[in-house]
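Submitted below is the structure of interest, expressed as structure tokens.
Only one protein chain is missing; all other protein chains are in place.
Moving on, here comes chain A:
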């Protein structure tokens, strides 16, 4: 039975349609795997009753012969998505006990497609973090370990619970969200695939907001084909999100031909960072060779403002967060502090937010408040938005030169040990997003594909960045890279 959880979405879809397995059997296998994996702390709210109910409904639908691809597929949902009647607290103490009266559009799209929710997945608080260590639930743990070393490693962040759950075969796939790399970095740290689509592809409605101009949802899966299948089910135009685009959603899976002959792949020179480990450089070179062998043309390109992406991000994201998180005031939902005699409403706000927000969230809200405050708005916030325009133009220029996709490393290192960054200053942790954050600032689609193991036996990922709205083409290039890389390693089970 345990092998059922190792299925891909595509494999399970075919087995379900042939009648070789039922959704209920798949679901039960996942629920047992989840119960046996508490040491990973990936699932933080389990929903077995909902899962069984949806699995039975999916089985009926499959029997009736008109089931979409995701029908009967057991998935995990990141805690950032509001799910009706189920705890949705963005891994924050301030939303403790919050049970939304509504369902996010993305998770509703999955429900409508017949997908089976197994539970809610761990993450960094409000998606602010790169190691899962800011979670109010305590961190999720990476199922991967260094060879001959049982140090617990981070699954990355913020979608660390999603990445850990998919890598450990607790579910067939999971939802993630990505504001600066929160899908792609954890995917790279766990040997899984994660795609952040073009800004506007997935509705943000019902997804707890961090930085609204950067946030996008996307799937985290075991391979590229699954990413195509699940992304298609998640995307839609949604009148409830004014930035959701009214374009038809293409058949992403049909785009996977594996043929990339004649495609032009750009290699940005600015992504050669000082002090980058040789293993990452080597992986990048191998990736280039693999795409060239598959018939792509490799060209050197320049994205001159790359260096300024992280500092611009750390103005824009906290600024938007300080505004978005103003709603957590102890009045309408979640936590309210116990008040002292004579405390008024200001004390209630201040105590509630001090108790409810963790250190990193407080830090970002306050940095955001500062850069938006009178006298600094132009110097910080407006300047960052101008630099953002230049970063986007860098990409537009290379796409105009005929570049179809851009190949970069996904992360500057493999997964690091939990607690290893404890004493580092916050900026050091922010450097994890150095290769991914440009993509959010420019609103582009980006995908992380596992491409090899480092000398410690840990997975490493490569990132491909595509043209806006051309996820199908991007997925196809990723598919060619995946085939050439032939990454099949799995973490040895210790949990």
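Assume a residue touches a chain if its C-beta (ideal position, glycine included) is under 8 Å from a C-beta of that chain, and two chains touch if they have at least 3 such contacts; residues count from 1.
Going forward, contacts and distances are computed from a predicted model.
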| request: Would you mind picking the UniProt name of the chain not drawn here, from "Nitrogenase molybdenum-iron protein beta chain", "Cytochrome c-type biogenesis protein CcmE", "Zn-dependent protease with chaperone function" or "Aspartyl/glutamyl-tRNA(Asn/Gln) amidotransferase subunit C"? | output: "Aspartyl/glutamyl-tRNA(Asn/Gln) amidotransferase subunit C"
| field | Residue of A:276, A:298 or A:390 touching the missing chain in the full complex | value | A:390
| request: Looking beyond the chains shown, say which of A:8, A:32 or A:369 touches the absent one. | output: A:369
| query | Out of A:152, A:213 or A:413, which touches the unshown chain? | reply | A:213
| task | Looking beyond the chains shown, say which of A:43, A:98 or A:479 touches the absent one. | result | A:98
| task | Name, in rising order, the residues on chain A that touch the hidden chain in the full complex. | result | 97-101, 198-200, 213, 239, 242-243, 245-246, 305, 307-308, 310-312, 314-315, 322, 326, 329-336, 339, 343-351, 353-354, 357, 362-363, 365-367, 369-371, 373, 380, 382-390, 392, 425-427, 430, 441-443, 468
